[in-house]
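Below is one structure, written out as structure tokens, with a few remarks after it.
Heads up, one of the protein chains got dropped from this complex, but the rest are sitting where they should.
To keep things simple, chains are lettered A, B and C as they appear, and every chain counts its residues starting from 1.
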Amino acid sequence: MLDDLNDLYQQVILDHSRNPRHFGKLPEATHSAQGRNPLCGDELTLYLKINDGRVEAVSFEGSGCAISRASASLLTETLQGRPVEEVRGLFEEMHKLVTHGRSEKPLPEKLAVFAGVHKFPSRVKCAILPWHTALAALDNRKEPITTE
Amino acid sequence: MLDDLNDLYQQVILDHSRNPRHFGKLPEATHSAQGRNPLCGDELTLYLKINDGRVEAVSFEGSGCAISRASASLLTETLQGRPVEEVRGLFEEMHKLVTHGRSEKPLPEKLAVFAGVHKFPSRVKCAILPWHTALAALDNRKEPITTE
Amino acid sequence: MREQATKRGSEEQTNKAAAEALRPEAIRKDFPALGQTVHGRPLVYLDNAATTQRPLAVIEAIRGFYLRDNANVHRGSYDLSHRATEAYEAARARTARFLNAAEPAEIIFTRNATEAINLAAFSWSERFLGPGDAILLTEMEHHSNLVPWQMAARRAGARLLFVPVTGPEGLLDMDRVQALLRPPVKLFAFTHVSNALGTINPAAELCRLARQRGIVTLVDAAQSAGHMPLDVRELGCDFLALSGHKLCGPTGIGALYAKRELLEAMPPWQTGGEMIDQVTLDQSSWAPPPHKFEAGTPNIAGAVGLGAAVDYLERIGRERVFRHELELTAYALDRLKEVKGLRLFGPKTAPPHAGAISFCFETIHAHDVVTFVDRLGVALRGGHHCAQPLMRKLGVPATARASFYLYNTRQEADALVEALQETRRFFGA
Partner (left out) sequence: MREQATKRGSEEQTNKAAAEALRPEAIRKDFPALGQTVHGRPLVYLDNAATTQRPLAVIEAIRGFYLRDNANVHRGSYDLSHRATEAYEAARARTARFLNAAEPAEIIFTRNATEAINLAAFSWSERFLGPGDAILLTEMEHHSNLVPWQMAARRAGARLLFVPVTGPEGLLDMDRVQALLRPPVKLFAFTHVSNALGTINPAAELCRLARQRGIVTLVDAAQSAGHMPLDVRELGCDFLALSGHKLCGPTGIGALYAKRELLEAMPPWQTGGEMIDQVTLDQSSWAPPPHKFEAGTPNIAGAVGLGAAVDYLERIGRERVFRHELELTAYALDRLKEVKGLRLFGPKTAPPHAGAISFCFETIHAHDVVTFVDRLGVALRGGHHCAQPLMRKLGVPATARASFYLYNTRQEADALVEALQETRRFFGA
């Protein structure tokens, strides 16, 4: 059982949750969105600077649990420099990973640390919230989105 | 079990329910009231002519089950000629009879046929409805009363 | 994330079995309450339109929930609470599948059919009903599908119109339906099966006519949901109300089916915990459906029991249940004609007569009949059956009613007839 906990809260996750990368506003953002996990009320805002079909810069702000902060932090690292068209595919693989423990197509290695989430169904929304929010930002949705 | 039914539906009761005495309006009534059994919706109206503290005439109208019709019919026979002041006492003894199977003080013999009612809790209201209505008539209550 | 109501696997399985007639003798073993004696006689339970008995599968599902998974649902992230939430939401998904709703979120759990109709009448009317509008009902409605609309109409300054019930058979006047389904009517609420007459109304046809004219429909399925195959998308209704306790489920749980667009558009009714999105001291916003309409801790064990009940019915096969009831009703209608002085209400044949048969003796009060046959072990209901306007129209203060379910047998129909013969003899009618 403590194995499950070690799987969930891997060192990488704890590290990113304590020292999130790209944390803060992004003044030059072209896209942004707010996401909220209705189960806990935690909110985060995601900022993206898109140029020429590519994510040139990305950052996030907000409060949340270790899982959501680490997920947001790793999301920023993953998206940095990527073609926009890859984001939805990444979201879908990430969704499979956190709900079933594995993705169908290979995911960037650093995201694999979230495989342990699937044994904690009540925490799936925490891990996926930043990804939901990223999609909303790319769609330019104005209303805060929730994971429901 | 059929004994219970024979106790409830005694010949006297069946007879009075088929051929109720003093059935109909009483043009010279000084008092009247309407009573309703909320469990079934049945209604009866009781008419009393009071003179000099005595029930000079009494009649009833309405629809109801065998028990309530017989009870109303036997009530008219019982009250006929009685001092008004005795009515509440009769009501109370009748109430004991139909809820517990016996009265504390002796009741006019013809009312004893209702002793079997107490084994049929859902029918107690049928037996007591005419008596409730009689009290309401003496109190000159205008609103229809119910047995609740 | 919307979860698609999964395909009706279990129903399909039983389609093979559906060829075989249902054997009530075998089914009775699942219902321990049926084995008892009352007043020294074997119980003949014929008050199924009021409430059915519950199979062991349902009783044990409730007990098992309390023994194992008992916790509060939602917003809990420990194991027990997770299991309770799963059980509760699985019951919603099973109920959605039972009705073939597009998604579980279209199922709102309520206390009973009455509360389901109150919810719709309050919330839908609050948003969509205005002065001068009308709601169409029928003269055969249960008070639960009449009084809430009286209240809604009063609040909105709208009025009620009624489809007449015609003839001795108690059918809806379809010409009048056609004439009435037009402005200012905004909503048409009607019972699928009348609890007082036994009439099965042509629900799909009524919904089709209403839909053609842009009129919203509510089907009161309290008497049909556990008795026949039911598919809200085939029916084409906008709302549908049911009670768990009338379909093998526990008391205290019912459901309102409603189309998602409507649920999105309607304001909430009851408010408080679980149904909110964000709350400040001055105002609040709402969670998405279905939670928007479920305030406070729900009847979790009740929902689990309802889930077990619909599973049970799907396993037996509702097609078979329906056929059994129709056959039994036809048999009983036939035999009841033997009883001298008995007046039968509702359609003469089954179908369109479902398993609730209302009758009265010309000269014996319905409550005397019920009391008498009870001592012979036969449980009937007497009264106005929460349909006073219909009783007034029929010109009787009350009727006695026998109503069948999947576990009732021909022998029990015979026992009913015998008991009524004995009643007649006793009262000399």
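In this section, a residue touches a chain if its C-beta (ideal position, glycine included) is under 8 Å from a C-beta of that chain, and two chains touch if they have at least 3 such contacts.
If you're wondering where the values come from, they're calculated on a predicted model, not measured in any experiment.
> The chain left out here touches which displayed chains?
A, B, C
> Going by the contact rule already stated, which one of C:Ile62, C:Ala158 or C:Leu333 would touch the omitted chain in the full complex?
C:Ile62
> Which listed residue (A:Asp4, A:Glu85 or A:Asp139) would be found touching the missing chain in the intact complex?
Within the whole complex, the residue contacting the unshown chain is A:Asp4.
> For the chain left off this view, which of C:Gly355, C:Gly383 or C:Pro397 is in contact with it?
Checking the options C:Gly355, C:Gly383 or C:Pro397, the one contacting the hidden chain is C:Gly383.
> What does the interface between chain C and the hidden chain look like in terms of residue numbers?
With respect to the unshown chain, the touching residues of chain C are 32-33, 36, 38-39, 43, 45, 47, 50-51, 53-54, 58-59, 62-63, 66-68, 70-72, 75-81, 111-115, 117-118, 139, 142-148, 150-151, 160, 162, 243, 245, 250-254, 270-274, 276, 278-284, 295-302, 367, 370-371, 373-374, 378-383, 386, 388-389, 392.
> Write the list of chain A residues that the hidden chain touches.
Touching the missing chain: residues 1-2, 4-5, 8-9, 14, 18, 39-42, 63-67, 120, 122-123, 126.
> Since one chain has been left out of the picture, which residues of chain B touch it in the full complex?
38-41, 120-123, 146-148
The working rule: only the chains that are shown with their structure count from here on.
> Can you work out the whole-Å distance between the CA centroids of chain A and chain C?
One centre to the other, that is 46 Å.
> State, to the nearest whole Å, the distance from the C-alpha centre of chain B to the C-alpha centre of chain C.
Comparing mean C-alpha positions, chain C is 39 Å from chain B.
> On a C-alpha centroid basis, what's the spacing between chain A and chain B, in Å?
Going by mean C-alpha positions, chain A sits 79 Å from chain B.
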